[in-house]
Structures are given as C-alpha cells and as structure tokens.
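Okay, handing you the structure first.
All protein chains of the complex are present and in place, except for one that has been dropped.
By letter and in written order, the chains are A, B and C; residue numbering begins at 1 in each of them.
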Amino acid sequence: MDLALTPDQEMLKSVVHRFVQQEYPKETLLEIAASGSPTPSEPWSKLAETGWLGIAVPLEYGGEGGTLTDAGVLFEELGRGPVPGPHITSGILGVFTVLAGGTEEQKREWLPLLARGERTLVPAVTEADYGWEQEDVRLAAHRNGAGFRLNGSKVYVFDANSASHLLCAVRSEGGDQVGLVTVPASAPGVEVRPLPGFSWNMAEVKFNDVAVGESDLLGLSFDSGWDALQWAIDRTIPVLGAFQVGGCQAVYEMSVDYSRTRVQFGTPVGRFQRVQDHIINLVNHLDSARWTTYEALWKLDTDRPAQESVHLAKAVGSEAYHQACNYAHEVHAGLGGMTEYGLTLHTTASRTLYHYLGNPRFHRLRLADALGL
Amino acid sequence: MDLALTPDQEMLKSVVHRFVQQEYPKETLLEIAASGSPTPSEPWSKLAETGWLGIAVPLEYGGEGGTLTDAGVLFEELGRGPVPGPHITSGILGVFTVLAGGTEEQKREWLPLLARGERTLVPAVTEADYGWEQEDVRLAAHRNGAGFRLNGSKVYVFDANSASHLLCAVRSEGGDQVGLVTVPASAPGVEVRPLPGFSWNMAEVKFNDVAVGESDLLGLSFDSGWDALQWAIDRTIPVLGAFQVGGCQAVYEMSVDYSRTRVQFGTPVGRFQRVQDHIINLVNHLDSARWTTYEALWKLDTDRPAQESVHLAKAVGSEAYHQACNYAHEVHAGLGGMTEYGLTLHTTASRTLYHYLGNPRFHRLRLADALGL
Amino acid sequence: MDFEPRYTEEQERFRVEVREWLKENMPEDIVHPPDSIDLTYEQYQKRRELGRRLGDKGWLWATAPVEYGGGGLTVDQSVIIEEEIDEYGLTIPPYYDTGGRLGGASILVWGSEEQKQHFLPNIMKGRVRTWQLLSEPEAGSDLANVKATAIRDGDDYIVNGQKIYVGSSFGADYMWTLLVTDPDAPRHQNLGWFMIPGDLPGITIQPMEMLISGGEGGAGSGEKNTVYFDNVRVPAFNLVGGENQGWKVATTHLELEHGAGGRAARRNWMVDRLFEYCRTHQRRGQPISKDPEARDRLVDVFVESEIARLFGMRNYWMRHSKTPMTYEGPQNSYFRKMSNLRQATYILDILGPAALTYDPELGAEDGHMEAFQRSAIIGVHPAGTADIQKVIMARRIGIGREVREKAGALA
Partner (left out) sequence: MDFEPRYTEEQERFRVEVREWLKENMPEDIVHPPDSIDLTYEQYQKRRELGRRLGDKGWLWATAPVEYGGGGLTVDQSVIIEEEIDEYGLTIPPYYDTGGRLGGASILVWGSEEQKQHFLPNIMKGRVRTWQLLSEPEAGSDLANVKATAIRDGDDYIVNGQKIYVGSSFGADYMWTLLVTDPDAPRHQNLGWFMIPGDLPGITIQPMEMLISGGEGGAGSGEKNTVYFDNVRVPAFNLVGGENQGWKVATTHLELEHGAGGRAARRNWMVDRLFEYCRTHQRRGQPISKDPEARDRLVDVFVESEIARLFGMRNYWMRHSKTPMTYEGPQNSYFRKMSNLRQATYILDILGPAALTYDPELGAEDGHMEAFQRSAIIGVHPAGTADIQKVIMARRIGIGREVREKAGALA
C-alpha cells in the first residue's frame, strides 16, 4: 500500500501548478469567462505546446502515454484554475473514444493531432432530454449516397464553443444502433450556439443538413460506437473527478485564507465555530472526492474491476465540488459573490460539471446496479 | 387569521400539562418502560378517568365531542412525557375507524366504552412486510359457519401490549376486500408477544385459529373497512403529529436547560456555536412539525381539502421527532445516553412513531400523488 | 386556530374594489425579467407610477397611520392588497424600496414628531424611493463596525466613508444609514442613524459586478452599488433618534429585516413556475413530473416551500397580533435562506442544465430557474448572513448570552 504520488507525478504536479499560476491567473480566467470562449487564446496555445493534451495518447500515436493517474495529477492542477478549454472533452474523452472505437487509420489520423492540440474533438452526446443513456440519442444519420446527412441538434454540449471538431453520437438509419461521427465545427450547416447564464462553456450544436462522409464514422461502423464511448466515459470520469478535486482544493484554500485574514467582531472569522464548520464540511467533501477519485484511477490503471468505483467517484466528486462552492460562499458571504474575487469561476464550473457525464443521482442508480442489488 | 389557541384550549393545555407532570414524572415513565406495558397502571387509570380518551368521541356516544385541534392540544402535552399507552391507537384511530365504519349499533356498543377507557381497541394492520397499503394485508378471515377464523399474524403492532381488543385488518374469503374485525386480546388463540429492543410498545399478535363472530365485522361488511381505516388514519396523523410536536418540545427544553447549566471550558456549553447549532436545528424541526401539524388539524376541522397537509404533516413530523432526538443527544453527549436521564424515552418513542402509519418516505410518495404530479 | 384571513362582507367588497382598481391602474406591459438587473428604466418608472397611485389611495403602506401618509387600514385589508397585487407577480411596493417597511418603521418608532411629518408622508405615498446603506468593507456580519463618519459641524454633519452592497438600479431619493458620530465612544454607543437625501453633493454611486444582485420575487432590485460619501454635508435634522443612539434605532429595522415581518400571501411563484414547467415539459415521452426521480425532488421542493410559507405566516400573525416574539424572526430568515439553497440543488437535479441557462429556447421558464440557481447562493448573505441569523436565534433562545435577548421594538 502506498498512497503517495511517484516522484515523476510529484514533478508533473508542481510543473502544472506553476503553469496554471502563471498562465491562468484569476484576471485571465475572468477575461476568458467574459469573452465566451477559452480558445483561441495565448495560454491555451501554451497549454497545447506542453504536450499535456496528449497525456492519455499512447506513445505510438505521438502522445505521452501516461497512466490515468498521471492524467489525474495533471487535471487536478488544471482544476484549481479552473482552467477552461477542451482539455478533458477532447484530450481525455475524445482521445479514449477514438482509441476504443477508431480504426487503425483513424487513430493514426486523429490521435497525433489531438495530442498536439492541432485539432480538438469534442464529444456531442446529449440532446433536449439531457440523458446519458443510449436511448436518449435521437439524432439520426440518414444515408445519403456514400455518406450521411445530419439534421437536428445536440444540446448542452460541454466545450462545443471551443471545438475544432465534434464527435457526434448519431443513430443509424434503422434506428437500433448508435455510432459516432466526426464533424468539423466549421462544416457547412453546423451552428454552435453558446448558452448564456450560470453555465460553463455549454453550447447548443445545430446540424442543418450536414454532410458526413463514410470515413468519418468512427470504426467505420455503427456496431461499436456506443460501447467505445461508454468505455471512454468510464475512464474519463475519474480524470474529471481529479479536475473537480482541484477545484475543491482551490476553494478550500481560498476559504481557509479568507477565514484567517478577514476580521469581524475583533477576531479572524475563522475563530467562529460556524465558519469553521463550513470549512470542515468543505474539506470533508474535498477529501471524499479525492480518495474516491484516486481509488478509481488506481483500479482502472491496474485493470481491476472498477465499475463501482467509477460511479462512486462521479457521484461523490460532482456533489463535492457543488457543495464545496456553496460552503465557500458561506465563508466569504458578500465578497464571494463579487465577480472579481474569483470564487464564482468555480461555482459556475461546478454546476456544469455536476451534470456532465451524468449527475450524481444518475450514477447512484447505476451504482446500485453495479453492486448487484 | 388567528394562530392562537382558544381560551378553552389554553386551559386544556395547562390542565394536561400539570397532569403529565404529576402523574407521569420521569421516574414513572422509566418504571413503565422497564415493566414492558403501560397498562394497567395507576396513572393510566387516572388518565381514563379524565375522559380524555373520549376527546374525539361525539357527545352522543358519550365522548367529549372535541375538535381535532382540541385533540392536538391534548396529545401535544401527552407527547411531552412521552406518555405511553393506547391513547392514540384506541382513543383516536380506533374511535375514528369505528365512527367511520361501524354500524349504529357498533358505535353505540364501542364508543362509550372507548371514551371511558373501559375497553381499548387497537388497530392491527401491518404484517411481516410492514406496509400500510391495502395490498399488504394478507391475513385472511376464513368463513366458518356464521363467523370467521383467523390464522396468521400481525406484526409491529403499536400498543398491542396494552390493548383490551384488537381491530384487525383482514382479507375477505375471496381475497379482494379488506375488512376490520374486533378481537378481544384475551380470546382463545390470540397471543400478544412484545418485541424487545429499541422499540416503543410494539408487539406481534399471533392468531391461532381464532374465532370471530359475524357481528364483530365492522360495518358488518368487507365493503368499507379499508376506506374507513384510511379516513381514520388521515385524521389520526395530525393528532399523532401533535404528540410528536410535544416530544420535540420536551427534548428542546431539556436541551436548552442543559446547555445553560452544563459548564465546560469554564462556560455554559450553550455559549458554543456548535452546541447552539444543534439546538437551532432542533427548534427548526420542532417548529416545522408544529405548523404543518396545526395547519392539517385546521384544514380537517374546517372540512378543507387536507390530503396534502396530512402527508406533509406525517413526513415532516416524524422526521422532526427522530432528528430532534438525535440533536438532543448531541447537546447532551454521554449523559443523554444514560437511561436515568430520560432523553432515551423520547429517542425510543421517536423511532417507533417514525414508522407508525407510514414513514416519511411513504408519505412523500403519496404527497406527490396528492399534488397531482 | 385559523390559517386564513377571514373576510367580512365589507372586506370582500374591499377586495373587489382593489381588484378593479388594479385592473384599471396596472400597466399592461409589466414584465418580470428573471434577473432583476434586466428591468429597464421605463419599466421601473411604470412601477414607481403605480406605487404613487397606490400611495395616493393609502394602499402602499396600508396599515401605517393616516397622519403620516399611510392608509390607516386594518391588517386584513393590507393582506387583501398584498394578495391581489401578488396575482400580478408584484409585491408592495412594486419596486425595490426600504423606506416604508424598514426605514419608515424605524422613524415611526424613534423619530421626532417633526421628522415623522417631514419624512413619512413622502415615503408612505410612494413619492420617494429609499435605500438602506448598511454594509461597509469592514462592517459585514459585524454591522456595528462602522467606519464611515458623520462629524458635527454647526447645524450639519460632515459625512465621509463608503457603503457597499447598496440598493438597486436607478438611484434613490433617500438613503438611510448608520454613521459614526462619536469616534471615541464604545461600540454600539458611537453611531447615529441618518436619513440622507440622495442628491446631496459629494455622493457617488458605483455599480458592483456580482454573480447576481439579489432580488428574488417581483420587486426587482437590479444591481448593487458602492456608495461613496466625500465630505457630504447633511443637516442635523436628518439625524433620527439622537446622537449616538443609532444602534438602538437600527434594532427596529434589523428585526424586521431578520424575518420578523413575515408574509401572509400564499403564492410562491418560483414553485408554481417549476411545477408548471415539469407538468408541461416532456422527458423521454412523458411529463417531467411523471419521472420518479423528478417527483422525489419536486416533493422535496414542496416540503421546503411549505415550511417556509408557514414560518412566514406565523411571523406575520405574531407581528400583527402583537404576540411577543423571541427567535422567530431570525428563524424565518435563516430557514428561508438555507431552504432556498437546498431547493436550488433539488431543481438542478430535476431540470438538469436547463436550469443553468437563460437561453430563450432552452432555459427553463424563460431563465427564471437559472436566475434562482444564482440568487439562492447570493441570497444567503444580505440582511444578516445565515450564520448571523443563528447568532441572533441563539441569543433569543437564551443560550447565546448570559441574559436572554429581547426582540427589537417593532411599533
């Protein structure tokens, strides 16, 4: 038993930590949030140059060939920002889906480009009902000569606003299978419409008679698309979990600092038990998310049965980030609500990630199944 | 709008309050708890003499003809004890069921006796599955000449240990209807077996070839028994709610007193925010139970549609009493766990009442139906 | 017990009168943007005009004394007015104003006869809009830790300092506030309570950017501001309650703000909207309200909102029946705040990301659900944080301090 990171992981952690501090300071994050899209931007270009977008890409396809735990270390630090952009969506979920479902040729085409950030491939799965089950995919790929036509829309697509390409879940002509097609975001008939409000880089993607080639179908078949996506989602969840852990850690540190320095009634507010209890609730959520996430990463890395752990990690992690932000607001009171303070960057991110890849309730139900109940 | 009690109700309240203080002091309650049955006992005889067991019995049947709110006032004070015995089970639920489902002759036979406490009629509804739906009633009344025979058992029957008679829900020969039969607890073949543990006057009632006469069938028919019971349960719930409110009030006062007098770290413990928060949580539960209960009583007394309020009152009230006791234990720490202190009398009662007539979850599901969702 | 206002025939006639009057006087195009920051100036002016007309009828502050511009009406009548305007999704007053309910109440209790005559009629008749200025950078939960000063100079006070989280969009005619009148006096004995005209030279108003500015409900506060005082000269007449008596004066409006006022109207627009949305929108081929997961959470929302409604009603009744209160005011405030936060999570579960956008096509209930997600978080803090409400509750319960604290004087 050894719950420590390896020396390499420790080094990665500190390099990413410095990178986020330097390239994504609060002011930059606020500007990006106001601008509506995290890409293109200077810090994103630098992020792509690091090669980190290829952390999950095997060496043979031009990536870093890291373990999931390595990815967890990276994304935990990115989560402290929270650094926006299609790093998880493309660099983890997109990459794993191509790895699981692509032909060798598709892997050779896509993975090196994704690893270098020259393309981003953002999965577009959910529709108006916002469900993560196969039956929720309605968008059809209608046969059209050698290819397909798409008409309809995907909604609440996380990171669609900064995708070069979309990896779109579509129903086969007969309707009984779900496959995945790659579509350039710039293709004629594709419209990406950011959704305004208390949401983090969510967009609607409309497909208006969009032409898709036969070769754009992942694995060149509808047979295995959904399974590939599920496999990839299971592996992405604890990496997303690590991102959320980083977010929790950031708001925890903010809250501790504030409670040590903010003076009211002649004393630092951290001296009041009620303020302490907000922070204790927060750190309990943080650590719950941390250890359920780490264990899931370890199980997947070591090929242990991990289904329970994956559902547990998403349920606990998403609830944790959501609640951690609420507790941080209680510690900060009015100040936390001010945009310039930076806490609301996390609060906003936590709401979108709460649902992304299935909300806690969804994963609790699946956990019951996984437990054989 | 007037949320005050009437002068008569205020007077009743203070009379009952004094009665409970005098006749059911902590020492008596502990003795009764150790003895295994609240009846027969001297304080119970005195309680019967007051006529309060007939508070819900109409004047024409020898009762007090009180409103449900009157009953609420009475039972809130009894709940402070918590006074054990078949007062709600027989005096409220039994009485209302007979009122709703009995023939005129049955009413004339039973209600005066119940009002005077000369008999107690305790409904026995639940079986091994512990459900409060009609389908959960399995015990069959097999035709046997002019009467019926019962074989089987009712379990977790609240107050069965102090019942002179049981009002037993039974399935008709065909199996499609549920009626109610009165059975003397002393009848041959009836065995009442108290269930030991963290439970308050629960028992199993076994029926071993018990003979029941045709005239013991409430309303002389299987047609209306279940409906009568449902009507009675709806009216009983807020009275039970008031009992639970009284329990919450008692543990609240205990907790406030203790936190003002117990000194640790050189100061009354009530000065610590954490201890305050336990008490604040407690009083919030208390008041939630109080006002949902009162409103339900008022709606029923004034013939307003009350279904939502009834489910709300049971869900909130039972959760409140359960949680109030838990918070009181946190305030008292070790001392609260000592039998002689008296808090555990409430803790024990709260667990049984949590389930009685349907637990909070059951009533939340029914509330969804009542809301037309 | 009676949980409904009882109306005599005369009162029912009054209800008809109010209803008819509102039908005639209500601007046709009243809108309720989910985020009150989107209320236009034009809309604001329409609401002010409605307020003035209500004021002229004596229906704006219906129970306030006639001699100070109020309606001199009964509590039941005021409930009727509130219920009727609630049908339009509006409150009394139909815009953000802290004059009648809070500041006016303090002046009624602590002002001199001359001050009452001077300030109250304009407030009660809706001619002026008033802001409260309480928080400062160093006076948040510790509200008495005021740094802004009012130093006597002849017949005036010279005011300097800064107040934050103030008011609404579109300015105010009056601002009432606590200022240090004696820098050397001990805490709570060093303050004056001032009613300051908003147009005095030296006052600067600067909007604050926040996740949301607050304001659930129809009143619509719009944005919050920082108000700077730079050598503002305020006549001594505007000091209410006397020099260094400000904290005492403040207890009245703080008590009211901490939930002691209560609420009689039964409607909860947010819950109504949510239920309506879930009944009329489909998920997997059936109304959302039929989805077992959604039903569970809808019931959770309902239970929370019922308890909040009952606490509000209890306090309303206690206040108007002059039943002595202890912890009920802050309990009402505390419960509502935390309950909203819990409800926001339930709604997030029910609606999914449709609760996170005000996109006109996709945002649930035209963005009202999205705004609620934000306001539930931000709403925990104004007018005494949830933590502070618990501090006050504990004192009133008699465990927070040696001597049990009494509730503030309300009338």
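FYI, contacts are C-beta pairs under 8 Å (C-beta built on N, C-alpha and C of every residue); 3 or more make two chains touch, one makes a residue touch a chain.
All values derive from a computational prediction rather than experimental measurement.
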item: Where the missing chain makes contact, among the chains that are shown; value: A, B
item: Touch criterion as defined above, residue of B:P40, B:G213 or B:G337 at the omitted chain; value: B:G337
item: Touching the absent chain when the full complex is considered, from A:S288, A:N326 or A:T347; value: A:S288
item: Chain A residues touching the omitted chain (full complex); value: 1-5, 69, 256, 259-260, 268, 270-271, 273, 275-277, 279-280, 283-284, 287-288, 291-292, 294-295, 297-299, 312, 315-316, 364-365, 367-368, 371, 373
item: For chain B, the residues touching the chain missing from this view; value: 128-131, 135-136, 155-156, 193, 195-199, 202, 204, 263-265, 269, 272, 274-275, 322, 326, 329-330, 333-335, 337-340, 344, 347, 351-352, 354-355, 359, 361
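The rule we apply is simple: only the chains that are shown with their structure count from here on.
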item: Gap in Å, rounded to a whole number, between the CA centres of chain C and chain B; value: 42
item: Residues of chain C touching at least two other chains; value: 390-391
item: Multi-partner residues of chain B (each touching 2 or more other chains); value: 273, 277
